[in-house]
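Left out: one protein chain. Kept in place: all the others.
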């Protein structure tokens, strides 16, 4: 079967090759990218279709570093027990871990970035300019938290089960964004939500790290529908660390036996 | 149920946290890592349990950049058609793509690094010092290719379906390793295999890019059993690029319909 | 580490074992289940926590048979190209295929069952008895299609890209349910939607096979939140068939090359 077919075209701006050259994003992979572009920089470029500035790379990699590993999360547990069960397939263990990157855990980054983006888009669509003072940001934040509350929905990025008095990542990431001149409207709105939500919700909740990461990524101009993807990329590195540790100092068998040996039969009718 | 149980311990050197702090690799995540450590650097550290030097980071990230995307590979196709079918689950599309990271495609990096590592380990275990000249390396390479051939096995990292006259990544990555003083025994043995194999195998094959990446990673001291993991991490970034492009300029439906509309029924008995 | 821990209990009604016996669903696996219970029957029991009648098994297995394989769908393509790329991991190829079981393809079964369930639940919650005549069913259907239309949402289970004049599975499954005395309210409402929607939507659409399967499963009393799971189970069998065929008569490489060889580079700026 000949595979070159007249009229059949699959367009792409990513990787293509000829016998002599490999091209990626319209660049010569070996002459322009290898050794010259960092890995985080390339990941940004692959999604945004533009090369980030040095400042953007620093903020972006700070987010990836912040999200890489949170210890024995469900994703780490899934990856480790899968590796125990199928040690011949590292890709399977990694994939099992990433499959937990859904709405409850890693999804907060995307949900928060998307929430802030929607508020800003609606604000501008209504003909209003973006706020320029903290007071104006607070007004916008208050209006959006109130509307969300009235719709009986949660504001993503608020609250943390462990860091109840404040997530240490939040001020640090805002500070890095400020240093690089990238503290944009998503972060500012998120900060304003932090200052104002208590008057609506009746209690003060911390701005969590997953949320602030979403805000920072959105300020970098990355597509909000794909923010979860960066959390997954970050977690891929963290899961490799978990699997490397599982090889050095295994715990998956102890997890399995701790659960299995304490199984308690319950009558299905009960 | 109380979850803190006397005598139950799951040891880890990765992420842990208290209400006020987050720790990773024994470092304070926010004070020591965010904004100060690059993402590739952290990925290396998470697996190797040591912070890499700047030169090591450059070689390591060059490998990740080289492996990130190879265009419309089976992994990219799997990710895109899965996203078409289940657009609500980005993690599922990414996982589907990574599951193709097995023996045939992404596995070459691991297989090649492992092969070179085994030859070097056996050489040293037999009491021989490592070669110091090209001639000595060629002798070792020739012996190992001959033994592999006699065992009717393939030497991993030799040959490429497209880059038949030479894979452009190979000399570039060796050059970067040389610049950083990291052109170690795995790369040297791989190069010697490139110079000598034709006399055993009867034809000249290029040293492919996936293979040279495995050699370079092994020279960085990374565990050879986990080299595939770095190819998967690199590919995670590439797959995000594929999925971002699928959103902007979809082709998965055309792939699906091109296959489905040209299905030809075959009698199962035939 | 001892794994039996006082006070730690993980309750289950599924599989447990002692050195001499294996128990599942409160039954003795070897004395009560093996050779006595069919596989579909067990799958039903595992989810519903009750043994189905013979009639229920027949309807249930008809649904699984209807959903097992639809040829070269995105799920089949993902499974085949993943097997090409990682032939050492059958579980990875199967998992890649199942990951396409999301909102667009396999999800219709769940969406349709859930939609019908919601309409019936709201109807009863409002204090109305279930309809008893076709005319009454049509009234309920008309009201629900109208409300869905007004909410700018789609009625799941209507329309099919290929079977535009009628999906052949629909009348057959309804007939089987009728034969077994299991043509319940979900199927009746779905049929009534088939009779009435054109007056609201302005065109006649077929009741598709995935939708009628969801209605039939809901009439069996299976939890509507898990209906997608049965579509996935059915598809697992179909994907095994696809992978067995890929071994006998491979096409994944032709799919890959057909896409890759017709890649057309597009300037990312364009």
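Couple of notes before you dig in:
Just so it is clear, A, B and C label the chains in written order, and each chain counts residues from 1 on its own.
Convention: contacts are C-beta pairs under 8 Å (C-beta built on N, C-alpha and C of every residue); 3 or more make two chains touch, one makes a residue touch a chain.
Since the structure is predicted, the reported quantities are computational estimates derived from the model, not experimental observations.
The residue touching the chain not shown here, chosen from C:95, C:116, C:145 or C:207, is C:95. For subunit A, the list of residues touching the undisplayed chain reads 1-2, 5, 7-9, 71-75, 77-78, 81-82, 84-89, 92-93, 95-96, 99-107, 249, 251-252, 255-256, 258-260, 263, 266.
Touch with the hidden chain on the side of subunit B covers residues 1, 3-5, 8-13, 16, 23, 25-26, 49-50, 86, 88-89, 91-92, 95, 99, 254, 257-269. Residues touching the missing chain, restricted to subunit C, are 8, 10-22, 24, 29-31, 33-35, 37-40, 42-43, 46-47, 49, 58, 61-62, 64-66, 68-72, 89-92, 94-96, 98-102, 106, 162-165, 168-169, 172-173, 176, 179, 209, 223, 225-226, 228-230, 232-234, 236-238, 240-245, 247, 249, 251, 254-255, 258 (touch as defined at the top).
Following the convention adopted for this analysis, only the chains that are shown with their structure count from here on.
After Cα superposition, the angle needed to carry subunit A onto subunit B is 180 degrees, rounded to a multiple of 5. Between subunit A and subunit C the centroid-to-centroid distance comes to 31 Å (mean Cα coordinates, whole Å). Between subunit A and subunit B, the centres computed from C-alpha atoms are 23 Å apart. Across the assembly, subunit B contributes residues 8, 71-72, 89, 92, 95-96, 99-102, 106, 249, 251, 255, 258 that each touch 2 or more other chains.
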